[in-house]
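One protein chain omitted, others in place.
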Amino acid sequence: MTATATDRLAQIVAQGVIDADLNVVVPSSADLFPYLPEYWREQINQTGFKGPGESSYPASAETSARPEAKPDGGPAGSSLALLQQQALDPWGTEIGILTCAYAVEAIHNPDAAVAMASAVNDWLIAEWLDKEPRLRASIVVPSQQPELAAREIDRVGGHPGFVQVYLPVRAEAPYGNRRYLPLLDAAVRNDLVVGIGFGGSPPNPPTPSGWPSYYMEEWAGMASIFQSQLMNLIFEGVFDRFPALRVTLIESGFTWLPSLLWRWNKEWKGLRPQTPWVRRLPSEYVHEHVRLTTQPWDAPPVEAQFLQIIDQLGSDELLLFSTDYPHWQYDTPEEALPPAGLPDALIAKIMRDNARTFYRL
Amino acid sequence: MATTLTREQTRTRVKPAVIDGDIHNDLPSPQALLPFLPAEWRDYHARFGTFGYSATAYPRINPNAARHDAWPPGGGNPGSSLTFMREQLLDAWNIEYGILNCLIGAGARRLDQSAAVAQAINEWQVATWLDPEPRLRASLVVPYEDGQLAAAEIDRAARDRRFVQVLLIARTAEPLGRRKYWPLYEAAVRNDLPIGIHFGGSGGFPFTGAGRPSYYIEDHAGMAQAFQSQVVSLVCEGVFEQFPTLKIVMIEGGFAWLPPLMWRLDAAYGRLRAETPHLKRLPSEYIREHFWITTQPMEEPTKPAQFHQLLDQLGMSDRLIFATDYPHWDFDAPDQAFPVRLDPDLERRIMADNAKGLYKF
Partner (left out) sequence: MPKHVVATVEEIPPGGRKVVEIAGRSIGVFNLGGDYFALRNRCPHQGGPLCLGKQSGFIHSPLPGEYEYSRQGEILKCPWHSWEFDIRTGQSWFDPARVRVRQYDVTVAPAQALLDREAPAPGLEPGPYVAETYPVTVEQQYIVIDLPG
């Protein structure tokens, strides 16, 4: 680490940072007991049901956990003290936005799904938001039951700590589908961002050609699912229906965005009569309604190409700085900074101002 | 020969020769295949046709996905008349060689029937297209959902060297790196044929990793995501370690999405390589060594100069092969398709030389 790089980090941090993606993990279903009705506590105790099964983040995979991020006796992302020490304090983070990829969408029983989602949300309030004023959080919802998800959003959406509704990018149907209208309506009604994040456990496979063999495929391929979701949101017209809707893609990568927008713009010119509510270039909807967190960069090896990509985004408002803690995306904090070749004003927008404006922080 | 004379005249008069990497020939009617089918399949095929997967129905753009001006004046489907194909494509654009990718399905659920249909299509292609027209070459249609049967068809038909490629499809029943397809790759390598993966298909899953989309534009533009999944699978499964001389041509998937995918795969490999010890090199190295890409549908960046940036990021200018996709609606015209003026040497490589090197013309 060079002195220059350290100085640059110190300068940027001194100007203030908003971290748009911090991940928390529910250590075990027992931790949710204080927030669960008695019936569901008994179900868990007597049936062996433990909530959602497989996680999109294998607990010990390198991508899931920085080596130093695992607390004693719990998974990475389950300790507020470590999050404060390792993510908030070193960055001087003013505000950090929590997401919890607790896969309630995998729970078939709709009442169990609601109970677990509500418990996680109350746990987020009690264990994180109430204890650390720098934190904001995302509401966990049973997205497979949009009406019930809307009810949960209305239940906790008024809490000032919640700034976002969390939806996993993998889904049984893409989120522009009309079945989700109640959910999106509730998000807009409660003035919340819809955050679409890595992973999810729907019944359908993560590729159009079925199930891959390796986690590396799932991890790398997740970008293409974000692409499908974004395309669907645009062409279903949700931004036409909800002009106030804001969507953040979390851990999506973003270097794929410019060239995908070229493709969608091109095809829309001929195919738009089939989605006539889409009256502007798809890229314009993205510029107005969508933001993306910075980790993982998925950056080209050459900085000049990275600068080209950021220029090709066509807007300086799209990127939101994130550490993606405790996921292991970079080794030194300097690597998580925007490239030095960018103008200072743009760096300030990425590090803080874009998130402040978009989330109204 | 009159045809040859016409070609010579055209060539000297106007346009440089072009090699077209993607032309679609079609049967004039389904019955036209019956004489080529083995007798034991004729009755069944005429009675039932082939079974695919769950129907996906929504308005598409045009019947047969064809250019509206590509219906032969004498009747029959677009791409079913050699005379009209000569007039509208081969002569009009001075096509030196054109590669036929026949999309009549060989992905049916009854695998033996798929094999019989594939063989019949290949014999029909020889009799109806390759024998009468020396400018045409063809891809071998194979029952790709059964690796052994596909290998047998490759071994049978590849003796005719006018078959220059084995044809697979972008949406399959399993990701293409999975081992059930390996006998097919082994046969392709044994017969010194590249594998072409073409736009389309269905393996029975929703067209996106986030479920079924609603509109044709999502199906069509979404093919970029299907291709990404296949690249990820082929790389991560170690297909190129197993078959070091295997060559893959991605046809009609676009190519601007490939650089960001290479960056993301390299990042994934950086963290997760313990999971895939069979990989010896960076994913991007496998990709740049083993993949070719056809240009259609041409990428149309927001600013034309970004096309040069794209080629630089791709770093595969010796692997791009021009294609028209005749007679389909998203046809690219050889003299109009590129959004920028290319360096003449680069243009010659993309328009002809890269294909000549790959297909050994």
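Going in written order, the chains are labelled A and B, and every chain counts its residues from 1.
To be clear about the criterion, contacts are C-beta pairs under 8 Å (C-beta built on N, C-alpha and C of every residue); 3 or more make two chains touch, one makes a residue touch a chain.
Only a predicted model underlies this, so the values are computations on that prediction, with no experimental measurement involved.
The residue touching the chain not shown here, chosen from A:Pro182, A:Gly237 or A:Gly314, is A:Gly237. The residue from B:Glu40, B:Asp69 or B:Asp192 that touches the chain not shown here is B:Asp69. Set against the missing chain, the residues A:Lys50, A:Lys269 or A:Arg360 yield one that touches it, A:Lys269.
Contacts to the hidden chain, counted on subunit A, fall at residues 178, 236-238, 240-241, 268-273, 276-277, 279, 281. Although one chain is hidden here, its contacts on subunit B can still be listed: residues 61-62, 67-70, 329-333, 335-337.
One rule holds in what follows: only the chains that are shown with their structure count from here on.
Listing the residues of subunit B that touch subunit A in their complex gives 59, 61, 170-178, 203, 205-218, 220-222, 224-226, 228-230, 232-233, 236-237, 254, 256-257, 259-261, 263-269, 271-272, 274-276, 297, 299-302, 306, 309-310, 312-313, 329. Across the complex, subunit B is touched by residues 61-63, 169-177, 202, 204-217, 219-225, 227-229, 231-232, 235-236, 253, 255-256, 258-268, 270-271, 274-275, 283, 296-301, 305, 308-309, 312, 314, 328 of subunit A.
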